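Here the complex is missing one protein chain, while the rest keep their positions.
Order of writing sets the labels: A and B. Residues in every chain begin at 1.
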Amino acid sequence: MTTYIIRRLFYTIPIVLGVLLTTFILFNVVGGDVSDQIAGKAASKETIAEIRKEYGWDKPLFFARDSQFNRHLINAATFDFGRSWNDRERVMDKIKQGAGPSLSLTVPMFLGTVLISISLALIVAFLRGTIIDVLAVLLCVAGMSLPFLSFILFGQYFLAFKWGLFPVFFWPDLSTVRYVTLPVLIGIAAGLGGELRFFRTVMLDEIRNDYVRTAFAKGLSPARVLFKHVLKNAMIPIITQVVLAIPFLFLGSLLLERFFGIPGLGYLMVDAIGARDFQVIGAMTYIGAILFVVFNLITDICYALVDPRISLE
Amino acid sequence: MSEQSKKLPKGRSLWSDGIHRLAGHKLAMAGLVVIAAYFLLAAFIYISELCNWKISFLQWGDKIGREYEPPNAKNIIGTDFLGRSVLRKTIYGTKISITVAFLASILSIAIGVPLGAIAGYFRGAVDEIIVWLYTTLSSIPYILLILAFALVLKDKAINLHWAGLGTLELRGIASVYLAMGLTSWVGICRLIRGEVIKHKDREYVLAAKSYGCGDGRIITRHLIPNVFHIVIIDFSLRFVSFIQAEVILSFLGLGEKNSPSWGAMIDTARLDLPKGYWWEMTAATLAIFFISLALNVFGDALRDSLDPKLRIQ
Partner (left out) sequence: MNNNGTLLSLENVSTHFFTADGIVKAVQNISLKIKKGRTFALVGESGCGKSVTALSVMRLVPHPQGKIAGGKIIFEEKNLLELNEKQMRNVRGNKIAMIFQEPMTSLNPVYTVGNQIAEAIKLHQDKAGWQAKEDAVEMLQKVGIADSQRRINDYPHQMSGGMRQRVMIAMAISCQPKLLIADEPTTALDVTTQAQILDLLDELQQQEKMSILLITHDLGIVAERADDVAVMYASRIAETADSKTLFANPLHPYTQGLLKSLPRLGFTGERLPTVAGIVPDPLHFPSGCKFHPRCPIGCNDERCQTIEPEIRYVAPGHGVACWHAQGYEKITDKQNG
């Protein structure tokens, strides 16, 4: 088991390198030297040169001791992302500020969607073929067919704007619970359809297996069969879906934050995209990638925990 | 012996059995009709532009009434802020959505399925490389990846002379959608790889090997048909996600600017909705809803009828 983990850890190194290479190519090679844009129209030559020096664009790209790529690597290792092109704040500070609101939005949304959809999937898979199953599938499919933006717009318009049940926008004075509830509900409602349908399929596939018939033949109740036997086997594809979604929680929900004015990482991202602020975009990309890699590892470990056939390889 | 005992019932192949069952599934057939309708409409629009026909309901640019006219007898879905017919805009929007989603879906499947099958079947070094590739790609947040590709590919002319195809020019929006296809293959690749890994040690593969089937033949004739239902479901779901992605891209300012698209129509609604102008957004939402619903229903039914385990014994 330990060797398995160590092997997986070693494996993450080429991935991280790959990510660094990709981000470097995207942002330094393609993006390049934009010191004059950052300095602004009225800036003097010295300012531009200063900025160029600060961002390291005066150095060669690859083949030197202090090349841009090396610098890129060092920055990544020390989590030093320099200053935003947009407002010249330290990028790490902006990220730290934005993390809190984003998590307070995405974590409840994630937990809510996952727990509700797995439970419903179990029930619906068992009631397969009955009218409840058919209805559930129809509802899921309908939910999946509506564009996410529509959910947000309608939700915001009716529940907040027209009927005043929730605040329309984020306001610093509002408690977190108040301003987060509506976006969370909208997020769950929009995501539930797809997740439930996926989990239902997974459950149905498992239920068809012979060991389920054996379990019933032993006299186990349907609840027992589902929760003990089917669920554990269904966990493998479920784990992939669920655990790998976690890194994206940190990045916040771009659209929800934008529409509700929540000052999280998603909002930050949208701003950065609009301003073509590669410093911020690059930093968030890198962090997102690292998180992803870490959670990939966690997923693999979870697989080994759940499936005895794997850990003994 | 009597006649009855001599007549052997004619066996049915999986596909013909599947299609037979699918044809009996009324909802799915209705869905197919809807899908066909959208596709035909898109094709028709292309043809009419090619042949320079002037069809009245395709002239979305004409001003036919006052600004912001609500739905009435003359204009069924009212007019937009320039007095143009919302109905015509909605119809025309079909062209872009269908084209883009189709091309991106085909591209992602064309890349993802072979890579996934090869990775899952051969394992070893080949698998490591492919997994490294898609792990790196998928570590980077989707939106950023598309953005980056879009910037790189923007207004570029790809030289395809070596393939005897002349030069492919990427105007405006095409780069974004090419980017979508090039980045979305990861999902199907991973799924196919997982299934192939599960199947490759199964007895029917060993049986095939035992009578001398080469690897290529095993993959194409044995493995891929057994995992193909995943491709189908993925295609129908992915198609839907591309149609919906267009909405988000429009929101981020990357969408089609010269002709109407459903995403752009919803985007304008952000500002129009508080003013009470709901029809443009509703029209676009419904247009997206129906094609997505049809695809989802059809994809589900197709999967059910193609799944070998669900056949009547």
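Methods note: a residue touches a chain if its C-beta (ideal position, glycine included) is under 8 Å from a C-beta of that chain, and two chains touch if they have at least 3 such contacts.
Because the structure is a prediction, the values reported are computed rather than measured.
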Contact residue for the chain not shown (choose from A:Lys53, A:Arg88, A:Arg178 or A:Arg213): A:Arg213
Given A:Asp205, A:Asp271 or A:Asp307, the one touching the chain that is not displayed: A:Asp307
Interface with the undisplayed chain - residues on chain A: 129-130, 209-211, 213-221, 229, 232-233, 306-309
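Everything that follows uses one rule, which is that only the chains that are shown with their structure count from here on.
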Approximate Å spacing (C-alpha centroids) for the pair chain A, chain B: 23
Chain B-facing residues of chain A, complex: 14-15, 18-19, 22-23, 26, 30, 137, 141-142, 144-150, 153, 157, 161, 194, 197, 208, 237, 240, 248, 251, 254-255, 259, 269-270, 273-274, 281, 284-285, 288-290, 292-293, 296
Residues of chain B touching chain A in the complex: 132-133, 135-141, 143-144, 147-148, 151-152, 190, 194, 237, 240, 243-244, 247-248, 251-253, 266-267, 269-270, 273-274, 281, 285, 288-290, 292-293, 295-297, 300, 309
